[in-house]
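The structure follows.
On to chain A.
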Amino acid sequence: MNVRDALEGLRDFWREFIKVKTGLVGLVILLAFVALAVFGPSIVPFPGATDHWRDITFWQDNPQAAPPEWVNALPWVSKKGVVSSFLSNPKLSDEKQESGVVVRTCLFTYPFSSDEPPRDVVVRFEGEGQVPVDVTVTRPDGLSAELYREQLDIAAGVLQRVSVTNNCAQSIIEFVRAQNEDLASGLDADLIKPTSILFSRIDPSLANNPTMLKGAYTITVTALLLNDQSRFQNPTIVVSGHVSGLLGTDVSKRDIFTGIVIGSRWALIIGILTSLITVVLGVVLGVIAAYFGGVTDWLLSRLYELIYLLPVLPFLIVISAIFKPSIWTLIIIICLFFWTGPYKPVYSMALQIREETYIEASRALGSGRMRIIFRHIIPILLPYSFAVMALSVPAVIVYEASVSLLGLGDATIVTWGQVLHDALGQGAVISNLWWWVVPPGLTIALMGMSFAFLGTALDKILHPKLKTR
Partner candidate 1 sequence: MPDVNAAAASSSKILSVRDLKLHYFTSKGVVRALDGVSFDLAPGETLGLVGESGCGKTTTGVALLNMPSPPGKIVEGSIQIDGAEIVGMRDHDLRRSVRWSKISMVFQGAMNCLTPVYTIRALMLETFREHAETARLEGAEAESLLKHYMNMVGLPEHVLGRYPHELSGGMKQRVVIAMALFLEPKVVIMDEPTTALDVIVQAQILNLIKALKRSLNLSYLFITHDLATEAEVADRIMVMYAGKVAEIGTNQQIFGHQGPVHPYTQKLLSATPRLHKKVSELAFIPGAPPDLIDPPPGCRFAPRCSFAKEKCRSQEPRTTALQPDHVVACWKAVEDAEYARA
Partner candidate 2 sequence: MFRIYILKRILYGALMYIVMVFVFSTLFNNVADQTQRSQIDEQIRQEVRTLKNVTEQQLQKYIEDRRLAKLNQYHLNEPLPSRIFWRAVRTISFDFGNATNLKASNGDRLVLGIILEALPKTLILFTTEVILTTVLGVALGLYMAQKPNGLLDRVSSGLTMITNGLPAWWLGMIAIMIFSYAVPLFPSGGLHSNPTPQGLAGFIDFLWHLSLPLLTLVLLSVWGTGYLTRNIVLSNLQEDYVMAARARGIAERRVLFGHTLRTSLPAIMTLAVLGLFSSIAGNIIVEGIFGWPGIGKLYFVAVQANDVPILMATLSIETLFNMVGFILLDIIYGFLDPRIKVGGKA
């Protein structure tokens, strides 16, 4: 079978494949998942998010249990919550003064148009040495509020955070005082919500029912680099709002879309790897049993029955609970159960093929048994085994998800099942955090569906038309 024949065969196959609509749907969905796994990490809200799923500090500035951004667009939502955003790339300018001090100014613009103030605004940066830092906000009504002015002693490599909610309460009150003495006196630093005041009109309604001041806000972060050892870099601002990300956040403040992206990578790996191993095992064993017959056949048939009769999930659960296997060991164990799937049809087909005259002819010509198996029998069954491969993936994914749901999954990776485990355990069901529960299950079902469609289409096209006797 040379290259041109193979290409020709592929072209014919493709032409047949396009005709089956469900197969195309399955393929499209599958490709979407592959795209998600490959390109997803670049569109997560925080760069590098996919490597920090279990890192609490990474997510600390995210809102907790926040619904997805697009909830704002829903017709029945009257109060549009603040969309959490990540401001980076400020306008940087350095100004060197005669004293040798460099004044580094970072200008961030933030357009505010929600009906509620953000939960927090956090200025993050890294640096080294003694660095005085100043944070000032210029509001759309022209007023400027100096929120923060401190001389910091920064350690290298440690992320610095200035939180408006936690660090700037007093400054906010001062800001109000500068505009209206009376209003300011009614404010208590421990009780106010600094962001609420920062983003509202300064008028008598401020204390109890503030009106949002919508418009463009400029946040200026100024740092004084006193000498050559001083550093100030990577300034970013996290606006923590009420809605966040494509799929919202969970109770640990993690962006759920990120979880889905990582999960799709693993789902693909698990699904494809398992089905590959399973099919190879099933096909080879099936052909060997059919061809050699006798004791081999008897042994394999008994093994088949044994595995067939064992309840898979209970066994998986107990094995996982006791031995706590890694994901790779789990995959191997699942394969040990699933090879029975392709085994049976391959076995019966191989039995039929064995009786074909060209096999006899091959023997007569002196071909060894292995040669016959691999040269004649398996190539016929090979295309069909792709169909079987695809059809066994949904079950595998569900099994892994089930094991993970019980908390028995591999803790070094992130799968959709684990996300659901967290959801279940941290009360997503009770608190109606639907954005946490629905997407992972939906992706499990969708991926299963895509493989099921693909498998059915492949089965229709590639099923070997053996002579029925």
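Selection rule: all candidates are chains of the complex that A comes from, given by their letters.
We adopt the following convention: a contact is a pair of C-beta atoms (placed from the backbone, for glycine too) under 8 Å apart; a residue touches a chain by one contact, two chains touch by 3 or more; residues count from 1.
On a predicted model such as this, the values are computed, not experimentally measured, just so you know.
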(message) Just to confirm the interface: in this complex, chain A touches which of 1 or 2?
(response) 2
(request) Using the touch definition up top, name the residues of chain A that touch candidate 2 in the complex. (result) 22, 305-306, 309-315, 317-319, 321-322, 394-395, 397-399, 401-402, 405-408, 420, 423-424, 429-430, 432, 434, 437-438, 440-441, 444-449, 451-453, 456
